[in-house]
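Sharing a structure with you now.
A single protein chain has been omitted; all remaining protein chains appear in their positions.
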Amino acid sequence: MQLFSKAFWLQFSSPKAFYPFAGKLIPWFTALAAVFAVVGLYLSFFVAPTDYQQGESYRIMFIHVPAAWMSMFIYLVMCIYAGLGLVLNTRLSNMMAAALAPTGAMFTFLALWTGALWGKPTWGTYWVWDARLTSELILLFLYFGYIALQAAIDDPQRAARASGLLAIVGVINIPIIYFSVQWWNTLHQGASVTVTQAPTMAATMFAAMIVMTLAFWMYTIAVALVRVRQLILERERHAAWVLELAEAEK
Amino acid sequence: MNWGSFADFLAMGGYAFYVWGSYGVTALFLLIEVVLLMKRRRTLMQRLLRLARINREGGYESKT
Amino acid sequence: MMGVLRWLLWRDLTLAMRRKAEVLTALFFFVIVVSLFPLGVGPEMDTLSEIGPGVLWVAALLASMLSLNRLFADDYADGTLEQLLLSSQPLPMVVLSKVLAHWLVSGFPLVLISPVLGMQLGLDWESLVILVVTLLLGTPVLSLIGAVGAGLTLGVRGGGVLLSLLVLPLYIPVLIFGAGAVEAARSGLGADAHVSLLGAFLVLALLLAPWGGAAALRISLD
Partner (left out) sequence: MLEAEGLVCERGDRILFANVGFRLNAGELLHVKGVNGSGKTSLLRMLCGLVAPAAGEIRWRGENIRKQKEEYNRELLYIGHQAGIKAELTALENLKLSCALNDAGIDDDQAWRALGDIGLGGREELPSKVLSQGQQRRVALARMLVSRAPLWILDEPFTALDVKAVAQLEQVLGAHLQQGGYIVLTTHQNFTLSQGRLRMLHLGPSPESGP
(Lines give C-alpha, C1' and ligand atoms only; values in the text may rest on other atoms or scores of the structure.)
Protein backbone atom coordinates (compact mmCIF):
# COMPACT_ATOMS: atom_id res chain seq x y z
CA MET A 1 0.00 0.00 0.00
CA GLN A 2 1.60 3.14 -1.22
CA LEU A 3 -0.46 5.32 1.10
CA PHE A 4 1.05 3.80 4.22
CA SER A 5 4.69 4.09 3.29
CA LYS A 6 6.65 6.89 4.86
CA ALA A 7 8.51 7.72 1.69
CA PHE A 8 5.26 8.39 -0.11
CA TRP A 9 4.38 11.15 2.34
CA LEU A 10 7.88 12.50 2.78
CA GLN A 11 8.19 13.32 -0.88
CA PHE A 12 5.53 16.00 -0.44
CA SER A 13 7.38 17.76 2.34
CA SER A 14 9.62 19.49 -0.19
CA PRO A 15 8.05 22.64 -1.61
CA LYS A 16 8.94 21.60 -5.15
CA ALA A 17 7.04 18.32 -4.89
CA PHE A 18 4.21 19.82 -2.92
CA TYR A 19 3.48 22.54 -5.45
CA PRO A 20 1.94 20.35 -8.21
CA PHE A 21 0.37 18.04 -5.62
CA ALA A 22 -1.43 21.00 -4.01
CA GLY A 23 -2.44 22.19 -7.45
CA LYS A 24 -4.25 18.90 -8.05
CA LEU A 25 -6.05 19.09 -4.72
CA ILE A 26 -7.37 22.65 -5.05
CA PRO A 27 -10.23 21.93 -7.53
CA TRP A 28 -11.47 19.06 -5.37
CA PHE A 29 -11.64 21.13 -2.23
CA THR A 30 -13.23 24.01 -4.07
CA ALA A 31 -15.91 21.68 -5.43
CA LEU A 32 -16.50 20.16 -2.00
CA ALA A 33 -16.78 23.63 -0.48
CA ALA A 34 -19.37 24.62 -3.07
CA VAL A 35 -21.41 21.44 -2.58
CA PHE A 36 -21.38 21.75 1.21
CA ALA A 37 -22.27 25.42 0.97
CA VAL A 38 -25.29 24.73 -1.23
CA VAL A 39 -26.52 21.91 0.99
CA GLY A 40 -25.78 23.89 4.15
CA LEU A 41 -27.58 26.98 2.95
CA TYR A 42 -30.54 24.88 1.89
CA LEU A 43 -30.71 23.26 5.31
CA SER A 44 -30.33 26.60 7.09
CA PHE A 45 -33.01 28.44 5.19
CA PHE A 46 -35.49 25.86 3.98
CA VAL A 47 -35.32 22.84 6.23
CA ALA A 48 -34.60 24.26 9.67
CA PRO A 49 -37.90 25.52 11.10
CA THR A 50 -38.52 29.01 12.42
CA ASP A 51 -37.54 29.38 16.06
CA TYR A 52 -40.57 30.15 18.22
CA GLN A 53 -38.62 32.53 20.46
CA GLN A 54 -36.16 34.29 18.19
CA GLY A 55 -38.05 34.11 14.94
CA GLU A 56 -35.93 34.11 11.81
CA SER A 57 -33.01 36.00 13.34
CA TYR A 58 -31.65 32.78 14.81
CA ARG A 59 -30.65 31.69 11.30
CA ILE A 60 -27.55 33.83 11.79
CA MET A 61 -26.39 31.06 14.07
CA PHE A 62 -25.74 28.85 11.05
CA ILE A 63 -22.81 30.99 10.02
CA HIS A 64 -21.93 32.55 13.35
CA VAL A 65 -21.19 29.29 15.13
CA PRO A 66 -19.25 27.69 12.24
CA ALA A 67 -17.21 30.89 11.84
CA ALA A 68 -16.39 30.91 15.54
CA TRP A 69 -15.43 27.23 15.44
CA MET A 70 -13.25 27.80 12.40
CA SER A 71 -11.51 30.77 13.99
CA MET A 72 -10.35 28.63 16.90
CA PHE A 73 -9.70 25.52 14.88
CA ILE A 74 -7.56 27.35 12.33
CA TYR A 75 -5.50 28.91 15.11
CA LEU A 76 -4.88 25.48 16.53
CA VAL A 77 -3.89 23.99 13.18
CA MET A 78 -1.70 27.01 12.51
CA CYS A 79 0.11 26.42 15.79
CA ILE A 80 0.63 22.76 15.00
CA TYR A 81 2.23 23.70 11.69
CA ALA A 82 4.28 26.43 13.36
CA GLY A 83 5.45 23.96 16.01
CA LEU A 84 6.42 21.43 13.36
CA GLY A 85 8.25 24.16 11.50
CA LEU A 86 10.20 25.17 14.59
CA VAL A 87 11.09 21.67 15.67
CA LEU A 88 11.79 20.02 12.32
CA ASN A 89 12.80 23.22 10.55
CA THR A 90 10.71 22.33 7.52
CA ARG A 91 9.94 25.25 5.26
CA LEU A 92 6.67 23.84 4.08
CA SER A 93 5.04 23.70 7.51
CA ASN A 94 6.08 27.29 8.16
CA MET A 95 4.48 28.29 4.89
CA MET A 96 1.30 26.40 5.74
CA ALA A 97 1.08 28.25 9.06
CA ALA A 98 1.55 31.57 7.29
CA ALA A 99 -1.02 30.64 4.66
CA LEU A 100 -3.70 29.87 7.22
CA ALA A 101 -3.39 33.06 9.28
CA PRO A 102 -5.28 35.54 7.06
CA THR A 103 -8.21 33.18 6.63
CA GLY A 104 -8.29 32.51 10.35
CA ALA A 105 -8.32 36.22 11.11
CA MET A 106 -11.13 36.66 8.59
CA PHE A 107 -13.29 34.01 10.24
CA THR A 108 -12.62 35.55 13.64
CA PHE A 109 -13.81 38.88 12.36
CA LEU A 110 -16.86 37.27 10.76
CA ALA A 111 -17.70 35.52 14.03
CA LEU A 112 -17.63 38.89 15.78
CA TRP A 113 -19.60 40.61 13.07
CA THR A 114 -22.34 38.01 12.87
CA GLY A 115 -22.38 37.79 16.64
CA ALA A 116 -23.08 41.50 16.84
CA LEU A 117 -25.86 41.29 14.25
CA TRP A 118 -27.37 38.39 16.09
CA GLY A 119 -27.08 40.14 19.44
CA LYS A 120 -28.99 43.24 18.39
CA PRO A 121 -32.40 41.60 17.73
CA THR A 122 -31.90 39.06 20.50
CA TRP A 123 -30.71 41.25 23.38
CA GLY A 124 -31.19 44.70 21.96
CA THR A 125 -27.51 45.56 21.75
CA TYR A 126 -24.80 44.95 19.20
CA TRP A 127 -22.08 44.21 21.67
CA VAL A 128 -22.14 42.52 25.03
CA TRP A 129 -19.06 41.81 27.09
CA ASP A 130 -19.92 38.18 27.10
CA ALA A 131 -17.15 35.68 27.79
CA ARG A 132 -17.22 34.15 24.34
CA LEU A 133 -17.38 37.38 22.39
CA THR A 134 -14.58 38.82 24.50
CA SER A 135 -12.42 35.74 23.97
CA GLU A 136 -13.14 35.95 20.26
CA LEU A 137 -11.99 39.57 20.26
CA ILE A 138 -8.77 38.61 22.01
CA LEU A 139 -8.27 35.83 19.47
CA LEU A 140 -8.54 38.45 16.75
CA PHE A 141 -5.78 40.44 18.47
CA LEU A 142 -3.62 37.33 18.57
CA TYR A 143 -4.11 36.82 14.84
CA PHE A 144 -3.24 40.47 14.20
CA GLY A 145 -0.08 40.10 16.26
CA TYR A 146 0.94 37.02 14.30
CA ILE A 147 0.33 38.64 10.92
CA ALA A 148 1.96 41.93 11.93
CA LEU A 149 5.08 40.24 13.24
CA GLN A 150 5.39 38.20 10.09
CA ALA A 151 4.99 41.28 7.94
CA ALA A 152 7.50 43.31 9.95
CA ILE A 153 10.45 40.95 9.53
CA ASP A 154 12.14 40.98 6.14
CA ASP A 155 13.99 37.69 6.23
CA PRO A 156 11.31 35.08 5.46
CA GLN A 157 13.03 32.35 7.47
CA ARG A 158 13.32 34.52 10.53
CA ALA A 159 9.78 35.82 10.06
CA ALA A 160 8.46 32.27 9.94
CA ARG A 161 10.31 31.17 13.04
CA ALA A 162 9.53 34.29 15.07
CA SER A 163 5.84 34.25 14.28
CA GLY A 164 5.78 30.50 14.86
CA LEU A 165 7.12 31.00 18.35
CA LEU A 166 4.56 33.74 18.91
CA ALA A 167 1.76 31.43 17.80
CA ILE A 168 2.90 28.81 20.27
CA VAL A 169 3.13 31.32 23.10
CA GLY A 170 -0.39 32.34 22.12
CA VAL A 171 -1.75 28.84 22.14
CA ILE A 172 -0.35 28.18 25.60
CA ASN A 173 -2.07 31.35 26.73
CA ILE A 174 -5.44 30.76 25.09
CA PRO A 175 -6.80 28.37 27.76
CA ILE A 176 -5.62 30.76 30.47
CA ILE A 177 -7.16 33.74 28.72
CA TYR A 178 -10.39 31.88 28.13
CA PHE A 179 -10.56 30.75 31.73
CA SER A 180 -9.81 34.26 33.00
CA VAL A 181 -12.46 35.80 30.82
CA GLN A 182 -15.01 33.25 32.01
CA TRP A 183 -14.16 34.03 35.61
CA TRP A 184 -14.31 37.75 35.00
CA ASN A 185 -17.65 37.33 33.30
CA THR A 186 -19.27 35.36 36.10
CA LEU A 187 -18.08 37.98 38.58
CA HIS A 188 -19.75 40.79 36.68
CA GLN A 189 -22.91 38.84 36.07
CA GLY A 190 -25.11 41.90 35.77
CA ALA A 191 -23.70 43.07 32.47
CA SER A 192 -23.69 39.77 30.69
CA VAL A 193 -25.84 37.46 28.68
CA THR A 194 -24.62 34.15 27.44
CA VAL A 195 -24.48 34.51 23.73
CA THR A 196 -24.16 31.21 21.98
CA GLN A 197 -26.61 29.33 24.13
CA ALA A 198 -28.54 27.81 21.30
CA PRO A 199 -32.25 27.22 21.78
CA THR A 200 -32.93 23.54 22.39
CA MET A 201 -31.37 22.42 19.20
CA ALA A 202 -33.33 20.37 16.76
CA ALA A 203 -31.44 17.77 14.80
CA THR A 204 -31.91 19.70 11.57
CA MET A 205 -30.36 22.82 13.07
CA PHE A 206 -27.38 20.86 14.25
CA ALA A 207 -27.02 19.26 10.83
CA ALA A 208 -27.14 22.65 9.14
CA MET A 209 -24.41 23.95 11.42
CA ILE A 210 -22.19 20.94 10.80
CA VAL A 211 -22.60 21.15 7.03
CA MET A 212 -21.85 24.86 7.04
CA THR A 213 -18.75 24.19 9.12
CA LEU A 214 -17.64 21.62 6.57
CA ALA A 215 -18.18 24.15 3.80
CA PHE A 216 -16.01 26.71 5.60
CA TRP A 217 -13.43 24.06 6.31
CA MET A 218 -13.15 22.97 2.68
CA TYR A 219 -13.01 26.61 1.64
CA THR A 220 -10.19 27.21 4.10
CA ILE A 221 -8.19 24.27 2.80
CA ALA A 222 -8.63 25.39 -0.80
CA VAL A 223 -7.66 28.98 -0.06
CA ALA A 224 -4.72 27.94 2.13
CA LEU A 225 -3.42 25.69 -0.63
CA VAL A 226 -3.65 28.49 -3.18
CA ARG A 227 -1.84 30.80 -0.81
CA VAL A 228 0.83 28.29 0.08
CA ARG A 229 1.53 27.75 -3.60
CA GLN A 230 2.08 31.47 -3.98
CA LEU A 231 4.36 31.52 -0.96
CA ILE A 232 6.36 28.66 -2.43
CA LEU A 233 6.82 30.55 -5.69
CA GLU A 234 7.77 33.76 -3.90
CA ARG A 235 10.32 32.22 -1.60
CA GLU A 236 11.85 29.85 -4.10
CA ARG A 237 11.93 32.39 -6.90
CA HIS A 238 15.66 31.89 -7.35
CA ALA A 239 15.23 28.21 -8.07
CA ALA A 240 15.27 27.18 -11.71
CA TRP A 241 12.11 25.05 -11.52
CA VAL A 242 10.04 28.04 -10.38
CA LEU A 243 11.02 30.11 -13.37
CA GLU A 244 10.47 27.23 -15.78
CA LEU A 245 7.07 26.71 -14.27
CA ALA A 246 6.18 30.37 -14.60
CA GLU A 247 7.08 30.32 -18.27
CA ALA A 248 5.23 27.08 -18.84
CA GLU A 249 2.06 28.40 -17.21
CA LYS A 250 2.06 31.55 -19.27
CA MET B 1 -41.09 24.85 3.40
CA ASN B 2 -40.73 27.90 5.58
CA TRP B 3 -41.56 30.63 3.12
CA GLY B 4 -44.81 31.46 1.43
CA SER B 5 -43.25 33.62 -1.25
CA PHE B 6 -39.92 35.01 -2.36
CA ALA B 7 -40.77 38.31 -0.69
CA ASP B 8 -41.31 36.42 2.55
CA PHE B 9 -37.93 34.84 2.15
CA LEU B 10 -36.28 38.22 1.64
CA ALA B 11 -38.09 39.74 4.61
CA MET B 12 -36.84 37.05 6.98
CA GLY B 13 -39.71 37.66 9.35
CA GLY B 14 -38.65 41.26 9.83
CA TYR B 15 -35.01 40.45 10.54
CA ALA B 16 -33.79 40.97 6.98
CA PHE B 17 -31.15 43.53 7.94
CA TYR B 18 -29.54 41.25 10.53
CA VAL B 19 -29.77 37.98 8.66
CA TRP B 20 -28.76 39.31 5.26
CA GLY B 21 -26.22 41.58 6.91
CA SER B 22 -24.53 38.51 8.36
CA TYR B 23 -24.73 36.28 5.31
CA GLY B 24 -23.97 39.10 2.91
CA VAL B 25 -20.86 40.28 4.69
CA THR B 26 -19.63 36.72 5.06
CA ALA B 27 -20.08 36.08 1.35
CA LEU B 28 -18.45 39.40 0.54
CA PHE B 29 -15.40 38.61 2.65
CA LEU B 30 -14.94 35.18 1.14
CA LEU B 31 -15.26 36.74 -2.31
CA ILE B 32 -12.76 39.49 -1.52
CA GLU B 33 -10.27 36.94 -0.26
CA VAL B 34 -10.54 34.91 -3.45
CA VAL B 35 -10.21 38.00 -5.66
CA LEU B 36 -7.19 39.21 -3.74
CA LEU B 37 -5.55 35.82 -4.10
CA MET B 38 -6.15 35.81 -7.83
CA LYS B 39 -4.72 39.29 -8.19
CA ARG B 40 -1.71 38.35 -6.16
CA ARG B 41 -1.10 35.34 -8.34
CA ARG B 42 -1.18 37.48 -11.47
CA THR B 43 1.39 39.98 -10.18
CA LEU B 44 3.52 37.14 -8.89
CA MET B 45 3.55 35.43 -12.26
CA GLN B 46 4.49 38.65 -14.01
CA ARG B 47 7.36 39.12 -11.60
CA LEU B 48 8.58 35.58 -12.13
CA LEU B 49 8.43 35.98 -15.90
CA ARG B 50 10.49 39.15 -15.63
CA LEU B 51 13.01 37.29 -13.49
CA ALA B 52 13.13 34.44 -15.99
CA ARG B 53 13.76 36.85 -18.84
CA ILE B 54 16.60 38.53 -16.98
CA ASN B 55 18.07 35.13 -16.24
CA ARG B 56 17.91 34.03 -19.85
CA GLU B 57 19.69 37.17 -20.91
CA GLY B 58 22.42 36.38 -18.39
CA GLY B 59 21.52 39.19 -16.09
CA TYR B 60 22.46 39.86 -12.53
CA GLU B 61 20.54 36.98 -11.07
CA SER B 62 22.31 34.31 -13.04
CA LYS B 63 25.15 33.84 -10.63
CA THR B 64 23.11 33.10 -7.56
CA MET C 1 27.00 30.00 37.84
CA MET C 2 25.56 32.56 40.23
CA GLY C 3 28.66 34.61 39.67
CA VAL C 4 27.84 35.31 36.05
CA LEU C 5 24.22 36.11 36.75
CA ARG C 6 25.17 38.40 39.61
CA TRP C 7 27.52 40.27 37.30
CA LEU C 8 24.79 40.59 34.74
CA LEU C 9 22.33 41.88 37.29
CA TRP C 10 24.93 44.30 38.63
CA ARG C 11 25.57 45.53 35.11
CA ASP C 12 21.93 46.13 34.25
CA LEU C 13 21.24 47.90 37.51
CA THR C 14 24.38 50.04 37.21
CA LEU C 15 23.44 51.00 33.69
CA ALA C 16 19.95 51.90 34.84
CA MET C 17 21.33 54.04 37.66
CA ARG C 18 23.66 55.87 35.33
CA ARG C 19 20.81 56.60 32.95
CA LYS C 20 18.48 57.71 35.75
CA ALA C 21 15.97 59.18 33.33
CA GLU C 22 14.76 55.75 32.27
CA VAL C 23 14.03 54.50 35.76
CA LEU C 24 11.92 57.51 36.47
CA THR C 25 10.06 57.47 33.17
CA ALA C 26 8.01 54.38 33.98
CA LEU C 27 7.27 55.66 37.46
CA PHE C 28 6.20 59.13 36.34
CA PHE C 29 4.14 57.67 33.56
CA PHE C 30 2.29 55.51 36.07
CA VAL C 31 1.66 58.47 38.39
CA ILE C 32 0.54 60.78 35.60
CA VAL C 33 -1.83 58.31 33.93
CA VAL C 34 -3.50 57.52 37.24
CA SER C 35 -3.79 61.22 38.09
CA LEU C 36 -5.43 61.93 34.76
CA PHE C 37 -8.42 59.75 35.56
CA PRO C 38 -10.00 61.95 38.22
CA LEU C 39 -9.66 64.83 35.78
CA GLY C 40 -11.40 62.88 33.09
CA VAL C 41 -14.02 61.09 35.17
CA GLY C 42 -14.78 63.67 37.83
CA PRO C 43 -13.80 63.97 41.47
CA GLU C 44 -16.60 61.92 43.05
CA MET C 45 -14.86 59.52 45.39
CA ASP C 46 -17.48 56.82 44.93
CA THR C 47 -16.95 56.60 41.20
CA LEU C 48 -13.20 56.84 41.58
CA SER C 49 -12.95 54.07 44.12
CA GLU C 50 -15.14 51.93 41.91
CA ILE C 51 -12.91 52.28 38.86
CA GLY C 52 -9.75 52.60 40.97
CA PRO C 53 -8.55 48.98 40.82
CA GLY C 54 -8.98 48.82 37.06
CA VAL C 55 -7.33 52.19 36.49
CA LEU C 56 -4.34 51.34 38.64
CA TRP C 57 -3.84 48.01 36.96
CA VAL C 58 -4.20 49.27 33.41
CA ALA C 59 -1.77 52.08 34.19
CA ALA C 60 0.69 49.60 35.67
CA LEU C 61 0.35 47.45 32.55
CA LEU C 62 1.13 50.35 30.24
CA ALA C 63 3.94 51.68 32.43
CA SER C 64 5.75 48.37 32.59
CA MET C 65 5.43 48.06 28.83
CA LEU C 66 6.94 51.46 28.26
CA SER C 67 10.51 50.36 28.78
CA LEU C 68 10.01 46.84 27.50
CA ASN C 69 11.37 47.43 24.03
CA ARG C 70 14.63 48.56 25.61
CA LEU C 71 14.97 45.26 27.46
CA PHE C 72 17.25 43.75 24.83
CA ALA C 73 17.47 46.54 22.26
CA ASP C 74 20.46 48.36 23.76
CA ASP C 75 22.44 45.17 24.17
CA TYR C 76 21.51 44.22 20.63
CA ALA C 77 22.69 47.52 19.20
CA ASP C 78 26.12 47.54 20.82
CA GLY C 79 26.89 43.87 20.34
CA THR C 80 26.74 42.81 23.98
CA LEU C 81 23.73 40.62 23.30
CA GLU C 82 25.88 38.40 21.09
CA GLN C 83 28.33 38.13 23.94
CA LEU C 84 25.50 37.15 26.28
CA LEU C 85 24.40 34.43 23.88
CA LEU C 86 27.96 33.17 23.92
CA SER C 87 28.28 33.31 27.67
CA SER C 88 28.99 30.16 29.57
CA GLN C 89 25.55 30.26 31.17
CA PRO C 90 22.36 28.71 29.85
CA LEU C 91 20.56 31.42 27.91
CA PRO C 92 17.24 31.08 29.81
CA MET C 93 19.13 32.00 32.99
CA VAL C 94 20.59 35.04 31.27
CA VAL C 95 17.09 36.06 30.17
CA LEU C 96 15.79 35.53 33.68
CA SER C 97 18.39 37.79 35.19
CA LYS C 98 17.75 40.48 32.61
CA VAL C 99 14.03 40.25 33.36
CA LEU C 100 14.75 40.53 37.06
CA ALA C 101 16.75 43.68 36.43
CA HIS C 102 13.98 45.09 34.26
CA TRP C 103 11.41 44.39 36.94
CA LEU C 104 13.53 45.93 39.70
CA VAL C 105 13.88 49.08 37.63
CA SER C 106 10.44 49.45 36.09
CA GLY C 107 8.05 47.18 38.00
CA PHE C 108 9.10 47.37 41.63
CA PRO C 109 8.93 51.18 41.91
CA LEU C 110 5.32 51.00 40.73
CA VAL C 111 4.54 48.58 43.54
CA LEU C 112 6.07 50.96 46.05
CA ILE C 113 4.20 54.04 44.89
CA SER C 114 0.87 52.31 44.27
CA PRO C 115 -0.54 52.71 47.83
CA VAL C 116 -0.25 56.48 47.53
CA LEU C 117 -2.14 56.47 44.24
CA GLY C 118 -4.64 54.00 45.63
CA MET C 119 -5.39 56.37 48.47
CA GLN C 120 -5.94 59.19 46.02
CA LEU C 121 -8.53 57.03 44.32
CA GLY C 122 -10.29 56.39 47.62
CA LEU C 123 -9.37 52.76 48.19
CA ASP C 124 -9.65 51.55 51.76
CA TRP C 125 -6.85 50.09 53.80
CA GLU C 126 -7.59 46.46 53.01
CA SER C 127 -7.80 47.05 49.28
CA LEU C 128 -4.48 48.86 49.40
CA VAL C 129 -2.80 45.83 50.96
CA ILE C 130 -4.29 43.60 48.29
CA LEU C 131 -3.25 46.10 45.61
CA VAL C 132 0.37 45.94 46.72
CA VAL C 133 0.30 42.15 46.98
CA THR C 134 -1.21 41.67 43.53
CA LEU C 135 1.15 44.16 41.91
CA LEU C 136 4.02 42.39 43.60
CA LEU C 137 2.90 39.08 42.11
CA GLY C 138 1.61 40.44 38.81
CA THR C 139 4.22 42.89 37.55
CA PRO C 140 6.97 40.23 37.35
CA VAL C 141 4.62 38.18 35.16
CA LEU C 142 4.29 41.21 32.88
CA SER C 143 8.06 41.55 32.60
CA LEU C 144 8.43 37.83 31.94
CA ILE C 145 5.83 37.68 29.18
CA GLY C 146 7.17 40.93 27.82
CA ALA C 147 10.64 39.44 27.51
CA VAL C 148 9.39 36.97 24.91
CA GLY C 149 7.80 39.77 22.92
CA ALA C 150 10.85 41.99 23.28
CA GLY C 151 13.03 39.17 22.00
CA LEU C 152 10.81 38.57 18.99
CA THR C 153 10.60 42.22 17.93
CA LEU C 154 14.32 42.84 18.27
CA GLY C 155 15.66 44.92 15.42
CA VAL C 156 12.28 45.00 13.70
CA ARG C 157 11.09 48.30 12.27
CA GLY C 158 8.29 49.80 14.30
CA GLY C 159 9.25 47.37 17.03
CA GLY C 160 7.80 49.38 19.91
CA VAL C 161 4.25 49.53 18.62
CA LEU C 162 4.41 45.97 17.35
CA LEU C 163 5.56 44.85 20.77
CA SER C 164 2.46 46.25 22.43
CA LEU C 165 0.27 44.55 19.84
CA LEU C 166 1.91 41.22 20.59
CA VAL C 167 2.12 41.49 24.32
CA LEU C 168 -1.01 43.27 25.50
CA PRO C 169 -3.45 40.43 24.67
CA LEU C 170 -1.24 38.10 26.67
CA TYR C 171 -1.44 40.46 29.65
CA ILE C 172 -5.21 40.09 29.93
CA PRO C 173 -5.32 37.28 32.51
CA VAL C 174 -3.01 39.22 34.82
CA LEU C 175 -5.14 42.31 34.42
CA ILE C 176 -8.35 40.43 35.13
CA PHE C 177 -7.11 38.78 38.28
CA GLY C 178 -5.05 41.72 39.50
CA ALA C 179 -7.83 44.24 39.21
CA GLY C 180 -10.36 41.57 40.22
CA ALA C 181 -8.55 40.92 43.48
CA VAL C 182 -8.56 44.57 44.48
CA GLU C 183 -12.17 44.86 43.44
CA ALA C 184 -13.07 41.80 45.50
CA ALA C 185 -11.29 43.21 48.53
CA ARG C 186 -13.04 46.54 48.10
CA SER C 187 -16.47 44.98 47.99
CA GLY C 188 -15.71 42.86 51.04
CA LEU C 189 -15.38 39.50 49.29
CA GLY C 190 -12.22 37.56 49.88
CA ALA C 191 -9.40 38.05 47.39
CA ASP C 192 -7.63 34.82 48.28
CA ALA C 193 -8.59 32.93 45.15
CA HIS C 194 -7.43 35.79 42.91
CA VAL C 195 -4.16 36.13 44.73
CA SER C 196 -3.38 32.44 44.60
CA LEU C 197 -4.18 32.35 40.88
CA LEU C 198 -1.84 35.28 40.31
CA GLY C 199 0.76 33.32 42.23
CA ALA C 200 0.15 30.38 39.93
CA PHE C 201 0.60 32.64 36.89
CA LEU C 202 3.89 33.84 38.31
CA VAL C 203 5.14 30.29 38.80
CA LEU C 204 4.03 29.30 35.33
CA ALA C 205 5.63 32.36 33.76
CA LEU C 206 8.85 31.75 35.67
CA LEU C 207 8.92 28.21 34.35
CA LEU C 208 8.12 28.97 30.72
CA ALA C 209 8.98 32.54 29.83
CA PRO C 210 12.78 32.32 30.19
CA TRP C 211 12.82 29.51 27.65
CA GLY C 212 10.50 31.39 25.35
CA GLY C 213 12.67 34.49 25.66
CA ALA C 214 15.81 32.50 24.97
CA ALA C 215 14.26 30.92 21.88
CA ALA C 216 13.13 34.36 20.71
CA LEU C 217 16.64 35.78 21.11
CA ARG C 218 18.17 32.88 19.21
CA ILE C 219 15.72 33.46 16.37
CA SER C 220 16.31 37.20 16.30
CA LEU C 221 20.09 36.91 16.28
CA ASP C 222 20.23 34.10 13.76
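Labels A, B and C are assigned to the chains in the order they are written; within every chain, residues are numbered from 1.
One rule holds for everything that comes next: a residue touches a chain if its C-beta (ideal position, glycine included) is under 8 Å from a C-beta of that chain, and two chains touch if they have at least 3 such contacts.
Source: prediction; values computed, not measured.
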Sole contact to the chain not displayed, among C:25, C:47 or C:89: C:89
Looking beyond the chains shown, say which of C:35, C:80 or C:187 touches the absent one. C:80
Those residues of chain A that touch the unshown chain are 154-157, 235-238
Residue-wise, where is chain C in contact with the chain that is not depicted? 3-4, 7-8, 11, 14-15, 18-19, 77-80, 82-90, 221-222
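Just so we're on the same page, only the chains that are shown with their structure count from here on.
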Measuring between Cα centroids, what's the chain most distant from chain A? C
Argmin over chains of |mean CA - global mean CA| returns A
In whole angstrom, how far does the Cα centroid of chain A sit from the Cα centroid of chain C? 32
Which integer distance in Å separates the CA centroid of chain A from that of chain B? 16
Chain B: which residues touch two or more other chains? none
Listing for chain A: what residues touch at least two other chains? none
Note which residues of chain C are touching chain A in the complex, please. 148, 152-153, 156-159, 162, 165-166, 168-170, 172-173, 176-177, 180, 183-184, 201, 208, 212, 215-216, 219-220, 222
Which of the residues in chain B end up touching chain A in this complex? 1-3, 9, 12-15, 17-19, 21-23, 25-26, 29-30, 33-34, 37, 40-41, 44-45, 47-49, 51-52, 55, 61, 64
Chain A - residues contacting chain B, complex: 45-46, 48-50, 55-57, 59-60, 63-64, 67, 102-103, 106, 109-110, 113-114, 117-118, 120-121, 219, 223, 226-227, 230, 233-234, 237-238, 242-244, 246-247, 249-250
